[in-house]
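Shown here: the complex without one of its protein chains, the others still in place.
Chain lettering (A, B and C) follows the sequence in which the chains are written, and residue indices restart at 1 in each chain.
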Amino acid sequence: MRVRVHFYSYFKELAGATEISEHVPPGSTLESLLEVLFARFPKLAAMRKSMLIAVGVEYQGAEYILQEGDEVSMFPPVQGG
Amino acid sequence: MRVRVHFYSYFKELAGATEISEHVPPGSTLESLLEVLFARFPKLAAMRKSMLIAVGVEYQGAEYILQEGDEVSMFPPVQGG
Amino acid sequence: MRTELTITVEKLDEEALSRGRAISGEAGAVVCFLGTVRGIEDARLISAIEYEAFEKMARHQFHLIFDQASKRWPLESIRLAHRVGRVPVGEASIWVEVAASHRQEAFAACEFTISEMKRLVPIWKHPIFSAA
Partner (left out) sequence: MRTELTITVEKLDEEALSRGRAISGEAGAVVCFLGTVRGIEDARLISAIEYEAFEKMARHQFHLIFDQASKRWPLESIRLAHRVGRVPVGEASIWVEVAASHRQEAFAACEFTISEMKRLVPIWKHPIFSAA
């Protein structure tokens, strides 16, 4: 199934894209998606310890099970204010 | 020597005056002045545990030694804001 | 540190006070407090509070508090206005503004100024109860 992945802030430069579309097997977790993305974008992999991940408008952990059509967002620590 | 004593808030009603002039022996402490005032104004004496005392614009304790011309102020807990 | 103190019987003009702010490019945080007279005091309806001040001592004690705050935190300014006399329900009795480089300091100094005022500044409240 297909999910979209959006990048924000300097993660756009690290991934070289603002968003990508990704094919994953049904039942995949966020963690398995991340492994695929980290293999493809090694600069992103280097940031894995200071990375926030949302699906839609909610934060999710690595154990989240992806659904068809999910919009995943990956970004560095936020800095509002 | 002479000192003036000013009352604020409901201490004016308790003393029946906004200010009075008082004669005290040289070297008198605030404490000895208070004993004289409490004898004269028993309603004030009842408030001694929630009473603030200043000389001029500074708070002073009972051990303060009065000077000629001191302006003493007695008032209940403050409530600014 | 810049300070500004107003004790007045006039209505506090929050917009004019805000406009009076002059902060440098270094002050990133401004915290304001506005206290207004509430309609209930000790479970009774009131129409106003009459504020009585021993003004000369109040000014001195406010400045001591500002000095203490500036020793505790790096601040750009503290400005404070306290209304005295009769203040109707819904109108402001106090306005405090603290500017600093960082928000934690501005918040801490603003709260400190208000709580020290409530402990030290000779101002008293006399509620005016509503006719039954």
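The working rule: contacts are C-beta pairs under 8 Å (C-beta built on N, C-alpha and C of every residue); 3 or more make two chains touch, one makes a residue touch a chain.
Everything numeric in this text was worked out from a predicted model, so none of it was measured.
Taking the complete complex into account, the chain left out of view touches A, C. Per the touch definition above, the residue from C:12, C:53, C:69 or C:89 contacting the chain not shown is C:89. Of the listed positions C:1, C:23, C:64 or C:128, the one in contact with the omitted chain in the full complex is C:23. As for the chain not pictured, it touches subunit A at residues 6, 8-9, 52, 54, 56-59, 73, 75-76, 78-81. Those residues of subunit C that touch the chain absent from the view are 14-15, 18-19, 23, 25-40, 89-90, 101, 103, 106-107, 110-111, 114.
Everything below uses one rule, namely that only the chains that are shown with their structure count from here on.
In terms of inter-chain touching, the protein chains here follow a pattern that is not a line, ring, star or complete graph. One finds 27 Å separating the Cα centroids of subunit B and subunit C.
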